[in-house]
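Of the protein chains in this complex, one is absent; all others appear in place.
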Amino acid sequence: MIIEKTCIVCPIGCHLKIEKKQNSESGYEITGNNCPRGEKYALKEMINPERIVTSTIKIKDLKNLMLPVKTTDGIPKDKVLDFMKEVSNYEAIRPIKRGDIIIENIYGTGVNLVAAKTIN
Amino acid sequence: MKNYDLVVVGGGPAGLGAAIKARENGIENILVLERDHELGGILNQCIHNGFGLHVFNEELTGPEYAEIFVEKLRESKIEYRTNTFVLNISNNKVLDIINDETGFEKIEAKAVILAMGCRERSRGALKIPGTRPSGVLTAGTAQRLVNINGYNVGKEIVILGSGDIGLIMARRLTLEGAKVKLVLEIMDKPSGLERNINQCLNDFDIPLRLSHTISDIKGNDRVESVVVAQVDENLNPIKSTEEEIKCDTLILSVGLIPENELSKSAGVLIDSKSNGPIVDENLETNVRGIFACGNVLHVHGLVDNVTKESYIAGEKAADYIKALA
Partner (left out) sequence: MFDVIVIGSGIIGSYISRELSRYDLDVLVLEKENDVANGTSKANTALVHAGYDAKPNTNMAKFNVLGNSMFDKVCDELYVPFKRPGSLVLGFNDSDKNTIHDLYEKGIKNGVPGLSILDRKQLLELEPNIGDDVIIALHAATGGIVGPWELAIALMENAMDNGVSLNLNTEVIDIIKQESSFLVKTNQGEFESKILINAAGLFADTINNMVSNEKITINPVAGEYFLLDKTAQNLVSRVVFQCPSETSKGVVVTPTVHGNIVVGPDSIEILEKEDKATHKDRLDFIKNKALKSIKNIPFNENITNFTGLRASSTTGDFIIGEAKDVKGFINVAGIKSPGLSSAPAIGLYVSNLAVNILGDVKENSSFNPRRKKPLVFNDLTDDEKTEIIKKDKKYGNIICRCETVSEGEIVDCIKRNAGATTVDGVKKRVRPGMGRCQGGFCMPRVVEILSRELNIPMEEVMKNSKSSYILTGRTK
């Protein structure tokens, strides 16, 4: 069976075709990608789909202004909504530098949640 | 009256890129004007990632992409003013500006780069019939309220238009707990990137209906429902296909229009198709020494392309200024 997916790694959005192949190294044959990241993405989608999460958190003592945050890499797709709930409990304290770690090693993935903006 | 070699109107990605490039090309006396309280333009509310793959070879969020340019601007010691509104530009490049600290001022420039960006098409431009309740807003306005101010705009949402901002907002609102019931696209194919259909709609099982539009809005105070209809080959709603969908919010993502009121004040001619200034290969308008780049010129799909265009404008404006000396 061939599974078709639009790659989400970059705006090009390659049409990936993924086929289970016992004899290949990864167990899948992937075509349609323009770069190696597409192949990596396709494999992950088959085994353990991940998503980068971008959101906002509160900033202490600032009304009507939120801090944008992002995960440094993908986290398990099925944990995204739970993670959103967890994120809402955090509050950043100024000064904040872009890249400051807000949550370290999310769900043991080694991925961090970091500030995406500097706010003094 | 203060004099500058170059005044850049707009501190979003186009203005930042153009100013930085003009400095790299030897222009000393540059001023960037920004009406918002911070530089970066609309990127500040685009907290999703997907920016910078072409310029930086990595995937950044909007605020990060903006901040890298703002840092460069500061390192290059380029003067900028935020909270500063340009009221008028004359055809001899005198700008009327106001700022809440420095008041009203006239400044003169040898060259001007127009980088004011664009605005969203509104309900009025589409002439969607129905009542006029609260809960009808453009995707960008919703994005500002949710991402910058931290407020939710509705609980049950229908989105008209499958442009990227609409798709991105479908995901964003879902992550913030709203139920996005449906995305509608009047054309027979989506207008946003396919990867956004995948990661913003498919990931959350949000249905997309192509060749559909809104034919009526109901509710006197707040939106109570919208009527959805398939369109015929002339894009008119087909009555027999109408379906009423309960919701409290209608988000419009139906296109962007370059914002050229200031350009017109300077006598810059506007292309009736793109709604942007008519420019030559140097991005110079019909008014000598006034250049344009970014979404004020035409609406770009990718910010990376705005940056590339802004570099050309910055370089050519620098050439123009140097040739005057």
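Letters A and B mark the chains in the order given here, with residues in each chain numbered from 1 onward.
One rule holds in what follows: contacts are C-beta pairs under 8 Å (C-beta built on N, C-alpha and C of every residue); 3 or more make two chains touch, one makes a residue touch a chain.
The structure displayed is predicted, hence computed values, not measured ones.
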Missing-chain contact, candidates B:Asp100, B:Asp188 or B:Glu281, resolves to B:Asp100
Touching the hidden chain in the complete assembly: which of B:Ala18, B:Val55, B:Leu95 or B:Leu137 does that? B:Leu137
Among A:Cys14, A:Ile30, A:Ile52 or A:Met66, choose the residue that contacts the chain missing from this document, as touch is defined above. A:Met66
Candidates B:Lys155, B:Lys246 or B:Lys322 - the one touching the absent chain: B:Lys155
Please identify, in ascending order, the residues of subunit A that touch the omitted chain? 56-58, 64, 66, 88
By the contact criterion defined above, which parts of subunit B meet the unshown chain? Give residue numbers in ascending order. 35, 83, 85, 87, 96, 98-104, 106, 119-120, 122-125, 127, 129-135, 137-138, 140-141, 144-146, 149-155, 176-177, 215-218, 220-222, 248, 259, 261
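Quick note on the criterion: only the chains that are shown with their structure count from here on.
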State, to the nearest whole Å, the distance from the C-alpha centre of subunit A to the C-alpha centre of subunit B. 25
Of subunit B, residues touching subunit A in the complex: 44, 47-50, 53, 59, 61-64, 67, 147-150, 175-176, 193-195, 197-199, 203, 301-302
Considering only the defined contacts, which subunit A positions touch subunit B in the complex? 5-13, 15, 51-56, 58, 64-66, 68, 70, 77, 80-81, 84, 98, 116-118
